[in-house]
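Working notes, structure below.
The other protein chains are all here in position, but one chain of the complex has been omitted.
After this line comes subunit A, so read on.
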Amino acid sequence: MSDTPLKQPAPALNPRAAAKLEGLPIIIVFFVLIGLFVGFAPTVFLHWPIYNSFLVTIPPMMILSLGLTLVIAAGEIDLSFPAVIALSGFLFAHVTRTYDAPWLGLLAAIAGGALIGVVNGFLIAVIGIPSIIITIGTSFFWSGIATVLSGGMSYTLERLTGTAINGILSGTVLGIPSEAFWALGVAVVVWFILNRHRFGEHLLFIGDSREVARVVGINTLRERIKLFTLMGALGGFAAVLLTLENLSYFPTQGQGMLLSALAAVFIGGTSVFGGTATVVGSFFGALIIGMLDAGIVATGVAGFWVEVIVGLVFVAAVVLHIGIDDPARIRQLQRRLFSKA
């Protein structure tokens, strides 16, 4: 490289970077939503208990959304995490009850989730089956296994009341539920993996184009197996948080989470097409999804309307994000619609 001095040194601060704060639109939506809730139901939303319950109920779903953000960044999808919640939750409950060893149970839950992930990753990357297909299959299989092993019964874990594991994973710190800190911790780690680690960069390139990723020397097989393994392990951890929160295990736990966790990622602004993703977006997306339910009911709208409103928010958010990411697409659509009319 030549050493000719540059007349203009490279600008130290990129103005675009400042204007493009990650997840800004969804953060605004989040605060507007809080504002609306406070406006319509001040008796509920001006007091701590509702926020306390959000901080207990949202974290397991948020951890799943964070893992899914990486999966979707790589242009893949994982629909098997509800089965991980079922099976890992069972492993945790079973080990805890049989051996009285909840920490071993935590390890078993995470290892079980990771194993499901390895199998998914192998079938997807090595055999070459599209992830949307195979994770539907493995989802049936593993939730079936969970039902068989548990005999379809729910287990109570009252014995864990007051134990260390319950305090650390599901207690309170300074009056705030510990689950919230765990979810925040996972969010920070996932952000650094995606944006600053070699592995995250490989996922982004794989999502951008698998062909390009291969050509630049990325081991697309190994990285995708690692990805699904990580997703499985996060699912196992989320399963333990969920089981501890209720202090009981039931084989159908996690079934309601499929759409919520996915919706959180897409509301957050992660592209369906892979290659770009926002962890901050998924974080606030999960908060929004988690709050809508209780929030809508508290404002006095009948509970039947909850899903209608969630659906509207979802579709509006995805369209909004496409408009922000790719204004040309909106203009093109406009032209096409009006020229035909």
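Operating definition for what follows: a residue touches a chain if its C-beta (ideal position, glycine included) is under 8 Å from a C-beta of that chain, and two chains touch if they have at least 3 such contacts; residues count from 1.
Following the convention adopted for this analysis, contacts and distances are computed from a predicted model.
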Chain not present in the shown complex, as UniProt names it (candidates "Ferrous iron transport protein B", "AIM24 family protein", "Cytochrome c oxidase subunit 1" or "Monosaccharide ABC transporter ATP-binding protein, CUT2 family"): "Monosaccharide ABC transporter ATP-binding protein, CUT2 family"
Tell me which residue among A:Leu46, A:Val216, A:Val272 or A:Ile324 touches the hidden chain in the full complex. A:Val216
Of A:His47, A:Arg196 or A:Arg336, the residue touching the omitted chain is A:Arg196
Missing-chain contacts mapped onto subunit A: 1-2, 4, 6, 8, 10, 14, 16-17, 192, 196-199, 201-202, 204-205, 208-209, 211-218, 275-276
